[in-house]
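See structure below.
A single protein chain has been removed from this complex, and every other one stays in its place.
Each chain carries a letter (A and B) given by its place in the written order, and its residues are counted from 1.
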Amino acid sequence: MAKDKVKERVNWPVTILLIIGLITIIFPLYMAVVIAFKDPSEMTNDIAGILSLPSTWSLDNFIEAIQVTDFFHSFMNSLIITVVAVVVSVLVHSLAAYAIGRNMDHKRIFKWSYYFIIAGMYVPFAILMMPLVKQTAVMHLDNMVGVMILYVVFYMPMNMMLYTGYLRNVPIALEEAARVDGASTWTTYWKVIFPLMKPMHATVAVITGLAVWNDVMTPLVIMGGQGVNTLPLAQMNFQTAFSTNYNLAFASYLLAMLPMILFYIVAQKQIIGGVTNGAVK
Amino acid sequence: MASTAAKVGSGRNKTFMAILIPVLVLFCAFNTFPLLTGFFYSFTDSKGYGAFNIIGIQNYLDLFSDARVLNSYLFTFKVAVVATLATNIISLMLAIGLSSKIKFKSALRGIYFVPRILGALVVGYVFSYFFTYIVPAITGSESILASTEWAWVAIVIVVVWQACAQTTIIYITGLSSVPEDVYEAGSLDGAVGWDKFRYITFPLIMPSVTTNMVLVMKDMLMVFDQIVAMTSGGPAQSTESISYLIYNNGLSGGQFGYQCANAVIFFILIAVVSILQTKFLNSKEEQL
Partner (left out) sequence: MLNTPITRRSLLGLGAAGAAGLMFSGCATERADGKIEVEIVSYKQEAVSIFEQLMDEFNAAHDDIYLNITSPADAVTIMKTRFVREDYPDVIGIGGDADYASFVDSSILANVSDCDTISKVSPAYQDILKSVTYVPMDGIYGVPYVANAAGMLYNKDMFAEKGWTIPETWDDMIALFDEIKAEGEVLPIYLGYLDTWTILSPWNSITINMVPSDLARQVNAGEAKFSDYYREPAERMLQLLEYAEDGPFAYSYNDACTAFARGQSAMFPCGSFAVPQILSVNPEMNIGMFAMPSAENPDDRIVVSGVDLQWCVAETCEHKDAVYEVIAFLNEEANVQTYIDDQRAIPCTEGNYTLDPLYDDIQPFLDEGKVLDYLDHSYQSSMACDAQIQTMLLSGDVDAFLEKWDTDWQRYNRSVIRKVQDYESQQ
């Protein structure tokens, strides 16, 4: 009973500390927002000029950014790539992690497969880039499909690590019970294990989703110059060799951020939801 | 009975193999194969496109006598070690705070995640302003971005600022499998709480610590965007990371073959570092 009471009490000191800590986030964010609203001619070289509010809160930069980046097309392309990459990653990586994680302690081939895949995390992209350009072209994958496949492969090592780590906390007894009931390994996985990993799915989805959403190099080299843009590709238009329109660029970055914040908030609910799940178990 | 169990067991194995093999094929096709191609290029003078010559191990010989490459390794490892420790300490504290019974939990978690969402250009630009104009105005000293001795600290601050978001949510996920009142105690009862944290919570989230140490270390060793956005490797080449050198000289600078050799060495080196790191952390896990 007393325990429950402790649980319900709001921990104010921690809340207040965390709110104070927000300064480190809000301050740079404030600068980004202010710059996004300013006209290039309002940019100056001193503190007052940097921190001052824009002379008018006009949405011109945002409107122009939407036009320059062909926002809705680029947005849809980014969205399609991100959603497919995230969904496939969650399904495939968790499944692969299950196969590997449950066997790596006693079967050599799984153990080596694990280290083999994890090692892929340390391959610098720059070395893969040119060979991949050639390879995707030969395979007719120099398009959005190719980009999605590459993401599923690129984030496999990290996600494998996250999922296998989480699986260690999922008791093996649960699936053994299902097996005794006659369920196949395949069914057991989807019915029992997959739902249990919900908090990790949300985490993987957020991390993979953001990395994909913001990535510029992969689409640039694989499908660049074909007239099909993702948002980060379109945002490169603000930067030419000798001039950068930071004001437009920032406006467009803030626009591109919004869906990710919403996505994160939704995913957070899943992570918090996972706590109650864990309590039930 | 025994034969049924064996049958079930072999069915289970078949399923596992049926999962493993396609995944490995996919991985090899788009990671291992291009890596081997890159490995081949490390024995050439290729620019990444067009005609090239095979020059044997010349690139590797050159690497070991290249002071610039050596400096980039020293810089990268210095940043990686400091930033990994700082990120993990800050993130763990944040994660514990954000997992306690606090007000505005969702909003706070949301805002603390913002740095991960912002692109490198925004972060780099905002922090350049911060270090160029705001910090010197407060401290009255020259900008650390202009100092060959201290510019690396600015890089550390920025990468830690950005890396904490992701690290924190991995810790939060890890903490979500620990009963709430256990880790919350750490922040409530002072010294007793600290001990509780040390002896109860910390061991429970040790797997997350391992994961985060390895992941953050890897991200830090591959630091690239923030360097491009803040210092472009300067002043006087004091902040050139290995990835920066590989990318910049390999693709823009026409040294693709040479930098492939650099990438191969780098790959082997960080793979070894992370294996040692994992071994060490795993042994700690078992001790606890």
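To be clear about the criterion, a contact is a pair of C-beta atoms (placed from the backbone, for glycine too) under 8 Å apart; a residue touches a chain by one contact, two chains touch by 3 or more.
In this text, all values refer to a predicted model and were calculated from it rather than measured experimentally.
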> Hey, which of B:L35, B:L145 or B:I172 is the one touching the hidden chain?
Replying inline: B:L145
>> Using the document's definition of touch, tell me which of A:V145, A:M236 or A:I265 contacts the absent chain.
In response: A:M236
> In the full complex, which residues of chain B touch the absent chain?
Replying inline: 45, 47-56, 58, 62, 68, 128, 131-132, 136, 142-143, 145-146, 148, 231-237, 249, 251-255, 258
>> To test your reading of the contact rule: which positions on chain A touch the chain that is missing from view?
In response: 40-41, 43-45, 130, 133-134, 137, 142, 220-222, 224-225, 227, 233-234, 236-237, 239-246
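The rule is simple: only the chains that are shown with their structure count from here on.
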> Between chain A and chain B, what is the separation of their C-alpha centroids in Å?
Replying inline: 15
> Quick one: in the complex, what on chain A touches chain B?
Replying inline: 3, 6-15, 17-19, 21-22, 24-26, 28-29, 31-32, 35, 45-47, 50, 92, 95-96, 98-100, 102-103, 109-110, 113, 115-132, 134-135, 149-150, 152-154, 156, 158, 161-162, 165-166, 168-169, 179, 184-186, 199-200, 202-203, 206-207, 210, 214, 232, 235, 239, 246, 249-250, 253, 256-257, 260-261, 264-265, 268-269, 271-272, 274-275, 278-279
> Inside the complex, what are the residues of chain B that reach chain A?
Replying inline: 8, 11-12, 15-16, 19-20, 23-24, 26-27, 29-35, 37-38, 41, 48-49, 94, 97-98, 100-106, 108-123, 125-127, 129-130, 133-134, 137, 161, 166, 169-170, 172-173, 176-177, 179-181, 184, 187-188, 207-208, 210-211, 214-215, 218, 221-222, 242-243, 246-247, 250-251, 256, 259-260, 263-264, 266-267, 270-271, 274-275
